[in-house]
Structures are given as structure tokens and as C-alpha cells.
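The structure is given below, and queries will be raised subsequently.
Just one protein chain is left out here, and the rest sit where they should.
Our next item is subunit A:
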Amino acid sequence: MAARLAGGTALAMLGLAGLAGAAAAEPLKVGIIEPMSGPDAATGELYVTAARYGLEEINRAGGFNGEPIEILLYDNGGTAAGTVDKFKQAVADGVRVIFQGSSSAAAGQLTADVRKHNLRNPDSRLLYINDGGAALDLTGDKCHFYHFRFQAPAPMLVGPLVEAMSEAGELGTKVYSINQNYSWGRDMETAIRERAGDGGYEVVEATLHDVAKIQDFAPYVARIKAAEPDTVLTGNWSNDLLLLMKATGEAGLDVRFGTAFLDQPGNIANAGETALGHYLASTYNLAAGDEAFPEDYKARTGHYPVYLEPRVVIAARAFGKALEAVDFGGGAIDVTPIALALEGVTLETAMGPVTIRKEDHQAVMPIVVSRVEKGAPYPVDGTDMGFAPVRTIPGPEAVYPVQESCEMQRPG
């Protein structure tokens, strides 16, 4: 039932396959489950665009198993029930690999769904490429062999952020931690506290607040002001980051922000000059990378890759590289060898090599710390501001230790 957006290309390739005659090969079906309607559609759209771009790249290189990969899109509307429904639909459509990332809540459900499905259906197992869910327990308590995470959870971002800011002499010794009160925000707060010793700072105060509900951050800014920090570290995203920064600017408070989601489209345009000098830790920065990728991306999708898009492309490319190492000779597809191959992949990216940690299937990705500056390459949101790379920390240095709660059962 899903819209076969691969449309034209897939049809053309099917035509070719038809010409080739006995093309009984099983095409690999990849489902992308993201919100494409409802309030989270804007983020979902980015995930879909980037995943499609990456998967179509595999198809241009010849597809898999003698067929182009079939890309199926599923709109989960951003809800729990929608995610489960679309997961079931994907299974019904014969999907073997799922790409999803736009929410940790959906990721938590999906990874459990995939685990259960694989227990019940050992003959048609699924592989779940999580290209966004950052909650630590996805590679902890909930980890399993068929889940791979291409996203940097809180400790992986906070470490490099603190290191680079402190090296640039802009961290100071007093840090204020303000985060959203759910697993991500709490993970951030824990990571900020844990890094205090190495980073040579003191957490003067830590605040957790409601998620996506606060319209006026003035009271929080007043508390920040009273604590007199040098730097505010926050994992806030969307309005919670934007309104916080704006309220800080309006209060005339001169503090540096260290963030994880400042590059979300619209943030810089909305924050304006207030954003200048703030820091961002992320998994990619166009300005530090090869120029061919953004240009090709723009030629195919209409815009430079932003925010989460480069990371999703990395996930798809790593997946593609794993496929190269597997050959079913046109026969039935089993995701277990694909998963095993993915464990051994080393993907060279413009930021540095990306590998997979076998113990919990966390992608060991380089983290790049950037600073908002005028005149930076690839200015964003139609402003003259952009993210100037400050420092890139290699994956093995950035990555957090394997969590003890992860008890992965390997196949065989």
C-alpha cells in the first residue's frame, strides 16, 4: 500500500530487468517510517529525503541482489499507534530493512517490534537502521543484534563540545545545564555533570523543564542570570532552544551557548544575531567536508543537506557498503549476513572514518564542533550566518563506553 516513490527509476529498472529475461531475483525492500503529516512532518521530511537520497545512490550503483532496492515510504503521523500500524504494514508488504529516526519514542517502539518479529519469524527477519533515535537505552537495555544506531547520543556530543569549547578558551569554569525533562534531556544533564572533571568546570545549576510546552523562557533566563554562568549547555531542540536563546538575548544576558541542535532549519534565521558565537556539536559539517556531496545532494533534492540529513546519508552509505559484501546470488534475502557485514564496515567520510561497535551496534562517528559565524561557508536559512568548523573529534575518542545493560544475543 505504500507509495512507491522510487516510481520512475524503479519502473525503468524493472523494464530493464524484464528485458534481461529470467529476472526472478528478490528485490530488497526498504521501508522508511517517518511522520510525513502532522506536527512533526517537517523533521520527518528531512529524514525521508536524506534516506531516499542515500538508498537511490545504492540503486544507481546497481542495486542489490540483481534488482534495484525498492523504497517504500510509510507515514506514521508522528504517533505511537501510527508507528506500530506502519510497522505492521511494512511487514505485510515484505519490507526487510527499516530506516527510521525522527523520534526516540518511535525508535523505542520499533526496536521492540523488530526484536519480537525476529523472535517469531526467524525465516523473515528484519533489520532496523536507526538513523536518529538518541535515547541511550536503545543501545543499552533495549539493544539487540538487528538494531544499528547512526546517531550520537548525549555523552558522545557533550564530550567533544566541552573539549572544543574549552580548547578555544570559551567554556569558562561555570556551566549552567538546562534541558528538556525526558530521557534525552536527562541523558544530556548526566553527561554534562560527568564531564565536569575532565572539562575543568563546575555545574552551577541544572534545570529540567517541560518539553515543547513553554512559551516564555524569561523565568528560566532569570535563574540562569542569577547563577552567573560562563556557558549554558543544552540539548534543547526546536522551540525549546529557539525561545530559550531569544529570551536570553532579550534579557541582555551575555553567555555562550553550547548546543546539540542549533543547526535545525529555521533556528538561525529566527534567532538572528543572538545566535552568533554559539557552539554546536554535530555529526557533520558541510564546511569541513568534500564539496561534491552537498552539490550532488542539492542537484537531486533541491537543497544543500542540512541538520540531520548528512548523518542519514552516512547511515545509508554504510548500509550500502555492507550490501556490497553480501551476495545472495539473486536468491532469497536474509538480513543476518547483512547485519554481520554492517558490523565490519568502515566508511570513509569527509569527517573521518565511521565504524560500528560490535558490542552494542553504536556507530562510532566523528563529531564536529562548530561555531555560528558571519560569512561562514554554506550560510543557512537565507542569512549571512553559518557554522564554521572549530574542531573535529575522531569517532573512537568521541564515543561513550558500552553500557553494561546491553546484553546482545548474537545469531548462531
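Keep this in mind: contacts are C-beta pairs under 8 Å (C-beta built on N, C-alpha and C of every residue); 3 or more make two chains touch, one makes a residue touch a chain; residues count from 1.
By definition in this document, contacts and distances are computed from a predicted model.
Participant: Out of "cytochrome-c oxidase", "Malonate decarboxylase beta subunit", "Branched-chain amino acid ABC transporter permease" or "UxaA family hydrolase", flag the one the UniProt entry gives for the chain missing from this complex.
Facilitator: "Branched-chain amino acid ABC transporter permease"
Participant: So one chain is hidden, and I want to know which residue out of A:135, A:322, A:364 or A:380 touches that hidden chain in the complete assembly.
Facilitator: Only one of A:135, A:322, A:364 or A:380 touches the chain omitted from view, namely A:135.
Participant: Which subunit A residues would touch the chain omitted from the figure, given the whole complex?
Facilitator: 1-3, 36-38, 41, 45, 49, 73-75, 77-81, 84-85, 88-89, 91-93, 104-105, 107-109, 112-113, 116, 119-120, 135, 137-138, 142, 181-183, 210-211, 213, 299-303
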